[in-house]
Every structure is written in C-alpha cells, then in structure tokens.
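Here we show just some of the chains, and they stay where they sit in the whole.
In order of appearance the chains are A, B and C, and numbering begins at 1 in each one.
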Amino acid sequence: MNQEKEKDLMRWDMDTYEAIATEVLEAIPFEYPGSDTEVAYVYPEFTSVCPWTGLPDFGELTISYIPREKLVELKSLKYYLNSFRNVGILQEHVVSRVKEDLVQLLNPVSLTVKADFRPRGGIGTQVQADFRS
Amino acid sequence: MNQEKEKDLMRWDMDTYEAIATEVLEAIPFEYPGSDTEVAYVYPEFTSVCPWTGLPDFGELTISYIPREKLVELKSLKYYLNSFRNVGILQEHVVSRVKEDLVQLLNPVSLTVKADFRPRGGIGTQVQADFRS
Amino acid sequence: MNQEKEKDLMRWDMDTYEAIATEVLEAIPFEYPGSDTEVAYVYPEFTSVCPWTGLPDFGELTISYIPREKLVELKSLKYYLNSFRNVGILQEHVVSRVKEDLVQLLNPVSLTVKADFRPRGGIGTQVQADFRS
C-alpha cells in the first residue's frame, strides 16, 4: 500500500473532546455512607482514536473508588465511556479525563482510573491516575 | 423483540429485602478462641436480581474473618446466601448487607465481604465492605 | 443445622415445566441461507433448580447450530434461558428441552446443546444433546 493511499485512509472524521458525553453521567445514592466500602468497575471494551494516526486504540479501563454518598449509575457510565469511541485523545490522557469527570460527579473519598491499552508498534501502554481527597 | 414485549417480560415477582433469610444463620463454637486464625469462605454461585431491570446478577462472594468465639455453620450460610436468589438489590449493596448480618451473628475481630459480579453492559463490578472491631 | 429445619428450608416454591417461556423465543431471517456457516452462543449464567433437593444448579450452556433460513434473536434467547431460573428440572434433561424448543423454532441443519454444571456433592456434570436433520 503506497503512502499516498494510506494518508487518504487516515483522514476520517475524528471527534474532538467536545464529543465526550460528560453530561450523560448520573449518580445514585449510596445506602451505606460512612461504611468502609470499595467499588471497582472493569470495562474491557474501551476504545478511542489516536489523534496523530487516526487509528483506533483499544484498552481495558478499571475505575475504583471509595464512595462518600454517591455511586455512579452503571448504564450512564457505559454511555459515557462509549462516547470516547471516535474522539481523538492520547492514551496517556484518557485516564486523567475520566478521573476528573467522575470526581466531579461523585465527590468520592478517593478514586483511581487505570487503563491497559493493547500494543501499538509492539508496545503496550498502561496508565493510572489517582485522586485522593 | 419490541420494547412493549420486553417490558412485560421484566415484570416478574421480585422479592423485597424481607426475603433475605437472616434468621437461618447459625453460629457454632470456635475451639481455639484467642488463637491467631483467619477463615475465608468462597461462594462462586451467588445470584440476586437487579432492582431496576428485573434481570438476574451473578457473582462470586468471598467472606473472610478473624473469629473471636464463634464460627458460622456452613450449611446455614449456604441457605442464607441462597435466600438472595429472587431479591431485588443493587450489587453495591449486597456486600454491606451480608457484612452486617454476619457481624451481628459472629461478633468477629474483623470481617470482609467481597463480591465479583459478572459483566452487565460489558462492565464487571467488584465491591468490598470491611468491618474492623 | 438439624434435619427438621433443613427440610423446612427446602420447601420453597419451585416452578413446573410450565414456567419455561418457550413462547418468548423469536427467530430472525438469516441473510446468507445456503452458505456454510456455524453459529454458537455461550451462556455461563444458566441456573435452574434441582427437583429433588430444591437447591439451585448453575452451569454454562453452549448452543451451536448450522442455520438454514433463521437465526434466533439474541435478547429473546436470553429471556427464554432466564425463564428456567426457578424451574425444577434435572441437569440431564435441561439440554434436551432446550434442544427441542430451538429445533422447533429454527428448523436448523443441525443443532447441539451442551451444559457444564458446577459440582454437586463434589461431582461436576456435563450433558450434551445433538440434533441432526
């Protein structure tokens, strides 16, 4: 495949950060506030787009937190994570963005977002962002 | 399958928290009180019902504790855990309920209940509740 | 736990075969009839009830078939399999019942239903029923 043709293929319509559906996130009350509880969600189907090559990235996202008074509603979390599908965003920045959106929503005691991306150029990337209140 | 039909199917008779058979739990004496001992039970067959969708949830429950003077009788634990089968209860709340019922029964030095639920909407959920006396 | 008490616990309301929701199954057209195609569905969350002990059984069901002109609609299959939840039925008979209901629905070239049940009394049970037209 010649490089001219390849460059054409790469020019698909990548979404900007605006497409991230932060507004779809919903919180629900946690029935045991003040208890010593930890919650984790594992999402092996995360995908976004590399802003430089236009090629898709795939990874497993793990969100874990100690709730204060709110839990994230699971279906809203799914739609939120799906909204990254066509967004151009670096692997190293995905976890920080998700962390900030969820901390804003939940006001948790602490929260961690980890991502384990499949290899690109033979190199797998793992990123973790932590919030401690 | 149209949404009308789907809604009909969801309307099965979900049990309330009343159906949780706390009263079936039995304790037996621990022959080595004061010794440095830890006990854990792993139950990969836990199931309850999502209170919003009416669909079943499945998970592996792990209960670990440092006994003071009592152990939980294994068969009574099984009947207790089975009693969640048709109860509508959020995954995030199951572990706290089990924790409270067993702390009440056993008066342990410490006790942890962990649950690892199978994916819903592609997202797996893990929850852990801790008691320290 | 004494045997009197255990017997009481076993007496929960088990459903009869009538509760199996065969009528919820829906077929959809297969776009490539006559092609050499095989389809398999793996369902690790199957559960029914032992008709003798009243205790739940858990297993992984695998349905594989060569379609003629119809596919089973996935959501309808899920509601159908969920309808076994409180039915008293022997592990050895589950696969034959599912086989018959799906053969009736799909008129497939061939169809196999396998089940791998978790251990009872330390013994795991695997059953397979085959249909060849």
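The rule we apply is simple: contacts are C-beta pairs under 8 Å (C-beta built on N, C-alpha and C of every residue); 3 or more make two chains touch, one makes a residue touch a chain.
All figures in this text were calculated on a predicted structure; none of them were measured in a lab.
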| item | value |
| --- | --- |
| Homomeric assembly size (copies in this file), of which only 3 appear in place | 10 |
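Criterion: only the chains that are shown with their structure count from here on.
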| item | value |
| --- | --- |
| Pairwise touch network: line, ring, star, complete, or other | line |
| CA centroid of chain A to CA centroid of chain B, Å | 30 |
| Separation of mean Cα positions, chain C and chain A [Å, integer] | 36 |
| Where chain C touches two or more other chains at once, by residue number | none |
| In the complex with chain C, residue positions of chain B that touch it | 1, 5-6, 9, 21, 24, 26, 44-45, 47, 55-56, 58, 73, 75-76, 79, 82, 85-86, 118 |
| Residue ranges of chain B touching chain A (in the complex, touch as defined) | 90, 92-93, 95-96, 119-132 |
| Residues of chain A touching chain B in the complex | 30-32, 35-45, 64, 67, 71, 74-75, 77-78 |
